[in-house]
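Note that one protein chain is taken out, while the other chains of the complex remain in position.
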Amino acid sequence: MIPELGHFALACAVALAFAQGVVGIFGPSLRDARALYATPLLALSHFTAIGLAFLALVWSGVVSDFTVENIADFSSSAVPLLYRITGVWGNHDGSILLWCLILSLCGAAVAVAGGGLPASLRARVLGVLGLVSGGFLLFTLTVSNPFTRIWPPPLEGAGINPILQDPGLAFHPPVLYTGYVGFSVAFAFAIAALIEGRIDAAWGRWVRPWALISWCFLTGGIALGSWWSYYTLGWGGYWFWDPVENAALLPWLTGTALLHCAIVVEKRESLKAWTVLLAIATFSLSLSGTFLVRSGILNSVHSFAAAPDQGLFILALLGLTIGGSLLLFAIRAPVLAATGIYAPISRESALVLNNVFLCAIAAVVFTGTLYPPFANLLFGIQLSVGAPFFNQTVLPLTAPIILAMGVGPMLPWKRADLLPALHRLWLAGAAALLVFAVLTASRHVIAALGLAGGAWVVISALIDLFRRRFSTLSRSALGAALGHIGFGVTVLGIAGMTLAVQKVVVLQPGQSTTLGGYTWTLQDIHDAPGPNYTQRVADIVLSEDGAPFLTLHPSRRFFAAQKVITNDAAIHTNGFQDIYAVFADEPATGGAELRLNRHPMAPEIWFGGLIMALGGFVSLSDRRLRVGAPARRRKPEGAVA
Amino acid sequence: MRRWLFLLTLLPALALAQDMVTRDGVTMTAAQEAQAEAIGDQLRCLVCQNESIEDSDAKLAAQLRGIIRQQVVQGVPPRRIMDYMVQRYGIFVLLKPPVSPLTWLLYAMPALALALGGMAWLFAARRKAAPPAPLSEAERARLDELL
Partner (left out) sequence: MSPLRRRLLFGIPLALAVAGGEAFYVILRRMQANNYDPHALPSPLLGKRPPSFSLPGIAGMQGFANTDLAAPPKPMLVNWFASWCVPCLQEAPMLAKLAAGGLTIWGIAYEDDPQALAQFLQQNGNPYQRLAADASGTTAINWGVYGVPETYFIDKTGIVRWRYAGALTDDVVARYLNPLLAKYS
């Protein structure tokens, strides 16, 4: 019963979404006032419909209704409650439904919070969102339906993929998707503005909070995903340049550029064409990322097992969305002429430089990710483009960005002198040079560069904060500084990780080994059962100078249902360093094969991401950014307008 | 007697791995292990999705790691070890494709992207660089009057 209601709600959602789309886009052109007020209502009902459908699916998972094929294939009654709920989005069909849910949530948010927007703009924005939603909902309903039923139901479901049985699953996809999909709002704003034929400072101010909130979630989502792989996959890696990871990084890069551009449009009415193109590009990259992961074109650890047929449907959706928006962009080119001017050295220039490099990195990652299928298509060869390529090409490109990040906020608009700005940053420069010298002396050049760069960014941002004096500091300036500090901290973390040490060793109980200045002793191996798995745990004691200070319990879990073994790493952190042990194997000759690691500065990688996202939220709380907040106080007499 | 007992408690410490490491059945110095890892990081695990053979748990990856380490201990240069792998598995096994006319777009992309971006910036900057027209006599007089 419930699944049928959910299915019905899904069908209603398709209709409502298309209604929202048509009314929203054509209503303002027809000068129909009813359309302007109907569209937000349609957006809210569309969201409600999808919400109900989603709840129906979650309910089916919770009660383990195996007549629903999706639940039978990807869940079982032995799975703990948290994962019966969150496992709904751990597979292809369920995650597409989550995608659609969040897309409708974006529309609902604009309907509710967009009161300060001109009615026709809001209607058009909702219209664009409605059409995009409609397309994806149609895809879900026809080709990728999570409510397909099977009869008779199996006695027990196939169970959840053991790697996904982890709290990370509960948070990573929703947060990531909110970021990913959230950029649909900036996209809709761009299209709406192109349709209307007007991009101005007001538009810049309206679009910025929406781009910012999506960016915060995307940053958080990527950081969570990276952290999750770190502690779940068992070899201490946190970024693999896997195609699906790249698919999330690409919109982040262009989204960051978009954020910075939107500031310039708002303040100076320049860079309009860039901003609109970036808004289109960011969401297009999100869409393309979705397509690539689900089509099976790319070799990836994350790929869902999807069919080329579904790939064709999504490709058609992409063609309409991306093709249509870029066509509109080309047709409306004259509208996008810039009106502001600025000197080669100015804050505008620094922001443009930042954009050029971010987009260059995006172009490199894009090319690298797609090169294997294209090389196969064009030349008939099969090649790999992996981490070594990306590390070598992307990392050098971040250097100019890091340098510019320190100086940029110091430069005034329109025209600036570089030397006074640099003069103010002498402390940051000195610190960076000092760090560089110290580390190069011990022959860790890459770490030296990275740590110096991170120090430069963090200290420059702090200098900027202190210079402005906290009393006159606006929240958006504080937010921006935090964003930069967060990035600097992440850079410090990544640089520190290049100094990580690892050892793979087979120990018998009672034996020890040394690594990273500590002595690691395997004390014991014992059993510890779990709800749907059996487990072997290794107890490891760490001592420094003979004094034990830490016990770790890495384990191996055997999931009977899927015949899969997972490694549960034991991680101990003190905020500046991670100690990481993995119970890799139990050889027939007895003892345990252990992978032991010491990771300096690892926590900083994700801590920095957290600070970046926090900075974004602080910036959002700035009253000036509230979308057209109506004046709450009457202006005092005689005040200058 | 007590001294012997004390030494006995240090026995586990004697199990400390020295400068020699054993991995995948091959014993070598730490420096050799580092070299082997550097080579392994460049090679793709063929039965996994997008992992290097160093990171992978697969049996084939372990065998290949063993072969690499054996060759490193024998003093085979890294270049020859990579060629050994490519000879058997093709260039797909390299995580960074060889530079060739077929991959020039890939390797040129950083410079290309920067060049395009730079051109776009120059283009935009030059269009707006024209300074305002100089003041005419009448305008100059008006300006003096105002100031």
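When the chains are written out, they are named A and B in that same order, and each has its own residue count from 1.
The definition used in the following text is that a residue touches a chain if its C-beta (ideal position, glycine included) is under 8 Å from a C-beta of that chain, and two chains touch if they have at least 3 such contacts.
All of these numbers come straight from a predicted model, not from anything done at the bench.
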**OP:** For the chain that is not shown, enumerate the shown chains it touches in the whole assembly.
**Re:** A, B
**OP:** Can you work out which residue in B:39, B:64 or B:109 touches the chain that's missing from view?
**Re:** B:64
Subject >> Residue touching the undisplayed chain, where the options are A:88, A:263 or A:297 >> reply: A:297
Original post:
Any idea which of B:20, B:34 or B:47 touches the chain not displayed?
Top reply: B:47
Original post:
Of A:29, A:77, A:142 or A:382, which one is in contact with the hidden chain?
Top reply: A:382
Subject >> In chain B, positions touching the absent partner >> reply: 46-47, 60, 63-64, 67, 86-90, 92, 127
Subject >> Residues of chain A (touch criterion as defined above) contacting the omitted chain >> reply: 273, 277, 281, 284, 291, 295-299, 308-309, 311-312, 315, 318-319, 322-323, 326-327, 329-331, 333-334, 336-337, 372-374, 376-377, 381-382
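Here, only the chains that are shown with their structure count from here on.
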Subject >> Interchain centroid distance [CA atoms averaged], chain A/chain B, Å >> reply: 23
**OP:** Flag every residue of chain B that touches chain A in the complex, lowest number first.
**Re:** 12-13, 15-17, 21-23, 41-42, 44, 48-52, 55, 57, 90-97, 102-103, 105-107, 109-110, 112-114, 117-118, 120-121, 124-125, 128-129
Subject >> chain A to chain B touching residues, read off their complex >> reply: 235, 237, 240, 242-243, 299-301, 303, 338, 341-342, 344, 352-353, 355-357, 359-360, 363-364, 367-368, 371, 375, 379, 381-389, 392-393, 396-397, 503-508, 510-514, 519, 521, 584
